[in-house]
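Note that one protein chain of the assembly has been removed; the remaining protein chains are unaltered in position.
Every chain is named by a letter (A and B) in the order it is written, and numbering of its residues begins at 1.
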Amino acid sequence: MPKSNARAGMDRRRLVKSGLVLAAAQLASPFVIRARAADAVRIGLDNPLTGTYAAPGKNELIGCQMALAGINAKGGILGRPVELVVEDSTSGDAGAAVQKARKLIESDKVDFLLGNVNSSLALAMAQVSNEKGVLHVVPGGHTDAITGASCHWNVFRVCNTTQMEANAVAGALVKEYGKKFYYITPDYSFGHTLETGMVKAIAALGGEKVGGDLVPLGSVDFSSYLIKAQAMNPDVIIFLVQGDDMLNALKQAVQFGLDKKVHLAGAQQEMEPLEGLPPEARIGTWVMEWYWNQPGVPHVAEFVEATKKRTGRVPTARTWFGYVSTWTCAHAAESAKSLKAVDMAKALQDFRLPPEIALGPNPVIYRAGQNQLIASLFVGDAQAKGAAPDDLFKVTKVVNGAEAAGPVGESGCKMTWPT
Amino acid sequence: MTRGEAALGGLRSRGLDVAVGLALLFMPFWMGAIGGYTELASRIVVMGLAAMSLNFLLGFTGVLSFGHAAYFGLGAYGAAMAIKYLGAGTIPAMGLGVLVATFAAMVIGALIVKRRGVYFAMVTIAFGQVFYFLAFRWNDVTGGDDGLTGWRRLPIDFGFVRLDIVGSDKAFYYFALAIFAVCVGAMAMLLASPFGRTLIAIRENERRARFLGVPIDFHIWLSFVISCLFVSVAGALYALLNNFTDPRALRFDLSGNLVIMAVLGGMRSFWGPLIGAAIFVALQDYVSSHTENWMSVIGLVFVLVVRFFPRGVLGMLRNPAKA
Partner (left out) sequence: MTQVVLFNIFNGLIVGAFYALMALGLSLILNLSGVINFAHGGFLALGAYLAYTLIPYIGFWGALIVAPLLTAAIGLVVERVLIRPLYGGDPLYGLLLTFGLAYIFEDMTRFVWGAQSLPFQVPAWLTTSLSSQFFFVTGYRVFMVVIVVATVGGLFAVLNHTRLGMRIRAGTRDLDTVSTLGVNIRVLRSLNFGIGIYIAGLAGVLAAGLLGLSPTIGASLIMPSFVAIIVGGLGSLLGTLLGGLLIGIASGVTAVYLPSATEAVMYVMMGLVLLVRPRGLLGEEGRLH
């Protein structure tokens, strides 16, 4: 026994020693690997690459990378090459997101900060970017506060506010399906504001809320909520849950045959969960913030082709968010002829994006005083399959964001500029 | 060497104390040279304190708690809520966080003190989840999934001098370091005291200690409470560091990370967990910047430590022959 033990001990010690040497070598090389072109302009992306929001996060990253290629092909920003520095914010750890934001700003010295899919992480990062005075574009964090009560002069947002989404889809629902609505709402701030927005928009058109349930995030089983919903006899059940929760809810609703008795609908819908649904569960009326199948709109087909070549799949709204965010940085700098955040932020007020980035039928503008991008909203129905593969959504109406958005005063944003 | 330190079996040597002290004192300055940044240094100090607090229970009393994130998080939320809702100053806010967490530890400790081993671990995991769940669901109070935002740490006014821990990362680092030093000093004194020696006796052979008339349950309970108290200080610092706190601070991920930090650095040594925390935090920061598969790397670290370095870095450096 002792002999084999001794040998095992020797082998283990050698393994350990070599391991330590390897590890030390790895840890010593950070500044080697991170050496960058000294004169490059750097854009920092602090977005989820792991966890529940990994799928939208990765699509946003792809959009950023495509924009980056385009920007560098056109000579970069102010004549300098552009680099994208990517960090994983994780899907929910605010500490990690804030840490990475600080790392990007202090250590990597980025000129722009992008992120986050998770609204609360976006807010936390906005606090850091505001403290450090860095231009910050939020591609896909939806909470209204980002361009509302918690707005900052240096923070811009690409995706819609919940109120805009609610306003866009409410009309279609009340007109087509009836006046009695039941709500299945995720129990966190995004869900609450979305429901408030929906209820308001629908009430304005004569609809009423006959009941609703606040569903814990990450719920696995929706049967009790669906049972209750059915008992209330609504015309429409509104699913405000997102991502995997929406997947579960829809799957189970269809298994219950509820779609045959009641119309199913909701506000925000995205390609990512739709792709995860079995075909028979791809139903309901929703609003998407951007859709790839836009016949007749210039430049869209090229964007779709370029994305397909890169990933094999069509671009989603998230891809577009990432694309727009990165191009926004380039345009801000070119328009202000400087990389100073205040100059760039001022240049972006009421800035209209060129059509090859707008990729939609209506003008796309960053609204002054709020830094919110006003684009188009695509109302339609999910479908099991369309004319093309990947055509999972049939657009019935394109709403101009300017109509769906309330006045700036209503948003609660009181922007103050540094002196 | 004092008698207490001798009783600790040379777990701390003066030389190591000085080395660690110097390294910490100048960390913001040498951090940058190897690709770090001041906030990372603050994070290491905070996590180091948390890991060392856990080790008070784990390494020195021999009790496995896998739910310490709960008390870390309670300290964080307590401090954050005090600042947000009561407008409290930094020190009182931290005090409130520590108070809440310690009270919870006293209650829960009493409930679970009779369990041992695997069962104790399971129950601490479950209770950890209870608090995570509370933070997650109690939207109105804790902000739910969004976390508690809309507040930030304020400069501390000592009357005769004003410490601006808001604007300057370095200032916050030294503030955190000062708190760290106080807590660590207290822990060292406790461990060198008769109480501390009793804990080690319990770790070595619980039955014999019982035969010697030591009130085991009371000692374990007290060790648990002390450990949670210091962990909550770390939690409060963490909230101040981020100007933000969210339910992830309470999840079992963090509990597991704290344990691995203690084991990686060396459970049986006093400074081990700090070394473990430094390696783990720096490694995680570095790896996650370079690959999106950093979770696999971290998981691999867990597996490798358990299989090849169970005694941790300091454990191995102490007794290489036994490797």
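The criterion applied here is as follows: a contact is a pair of C-beta atoms (placed from the backbone, for glycine too) under 8 Å apart; a residue touches a chain by one contact, two chains touch by 3 or more.
Computed from a predicted model, the values in this text were never measured in an experiment.
A.B. asks: Consider the whole complex, including the chain that is not shown, and state which of B:A79, B:I220, B:I260 or B:L283 touches that chain.
C.D. replies: B:I260
A.B. asks: Can you say which of A:P273, A:G322 or A:G401 touches the chain missing from this structure?
C.D. replies: Touching the chain that is not displayed is residue A:P273.
A.B. asks: Write the list of subunit B residues that the hidden chain touches.
C.D. replies: Its contact residues with the unshown chain are 58, 64, 66, 111-112, 114-119, 121-123, 125-126, 129-130, 133, 137, 256, 259-260, 263, 293, 295-296, 298-303, 305-307, 310.
A.B. asks: For the chain that got dropped from the picture, name the residues of subunit A it touches.
C.D. replies: Interface residues of subunit A facing the absent chain: 50-52, 54-55, 57-58, 187, 213-216, 218-221, 223-228, 230-231, 244, 247-248, 251-252, 254-258, 272-273, 275-280.
Here is the rule we go by: only the chains that are shown with their structure count from here on.
A.B. asks: Can you name the residues of subunit A that touch subunit B in the complex?
C.D. replies: Per the touch definition, subunit A meets subunit B at residues 9, 12-13, 15-16, 19, 27-28, 30-31, 33-34, 49-50, 87-88, 90, 92-96, 98-100, 102-103, 106-107, 119-120, 123-124, 127, 143, 150, 187-190, 192, 216-217.
A.B. asks: Which residues, counting only subunit B, touch subunit A once they are in their complex?
C.D. replies: Residue positions touching the partner: 33-40, 43, 136-137, 139, 143-147, 149-150, 152, 169, 238, 241-249, 282-283, 285-286, 288-290, 292, 294-295, 304, 308-309, 316, 320, 323.
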